[in-house]
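For this view, one protein chain was removed and the others were kept in their places.
For chain A:
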Amino acid sequence: MTDREVKPPVTLSGYQVTLRDVARDDLEMIRNWRNDPETRQHMLSQETISPEQQSAWFDRLQSDPCQRQWLILYRDKPIGVASIKSVDEGVPLDAASRVEPGLYIADLAYRGNILAFAPTLLMNDYCFGQLGASELQATVKEDNEAALRYNRKLGYREVEHQSGLVRIALGPEDYEVSSAPIKAFLSRPVRR
């Protein structure tokens, strides 16, 4: 893939949610979510995003083989954003051994809900199962106990503490064992 080619879309569905590629029409909604102080406080960057920055980010995203950004849909309603990017700079996702997933649930109705695990399960399954990644990594603020608890539940282990940040990592075996009970809750029959 050259830098100018637009990536083919990837849609993931399961565990009651759908992840579809972020579209231009989603940008203002996502920018408002991202700039919300409640969401921003947990981000590594505290900078607010302008419409121009958001548009430029989207333009780069279209042809960037090293990352993917999805809108999370539950019952056809957008509730947040999920992302993956290659840890090693310049390595396309389909060749990456280390991938960094990201997630925020913007809809407060689902933040303390088991549903918050669903997009992560889809992404992790995709990274380990489809992309063939050998490790997932994330960096979390040391004081973000909720995110650390969430990731520990998925099998992540703490690798390094530095400057108020914690680097955590997850391999496919730990993920498989740790995610099984969560998947069981989110894979039961639905009423509809």
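Here, contacts are C-beta pairs under 8 Å (C-beta built on N, C-alpha and C of every residue); 3 or more make two chains touch, one makes a residue touch a chain; residues count from 1.
FYI, contacts and distances are computed from a predicted model.
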Name under which UniProt lists the unshown chain, selected from "Phosphoribosylformylglycinamidine synthase subunit PurQ", "Acyl carrier protein", "Iron complex transport system permease protein" or "Spondin domain-containing protein" = "Acyl carrier protein"
In the whole complex, of A:Gln16, A:Asn35 or A:Gln137, the residue touching the missing chain would be A:Gln16
May I ask which residue of A:Pro9, A:Pro51 or A:Gly112 touches the chain that does not appear here?
-> A:Gly112
Identify the residues of chain A touching the omitted chain, counting contacts across the whole complex.
-> 16, 108-117, 146, 149-150, 153, 181-182, 185-192
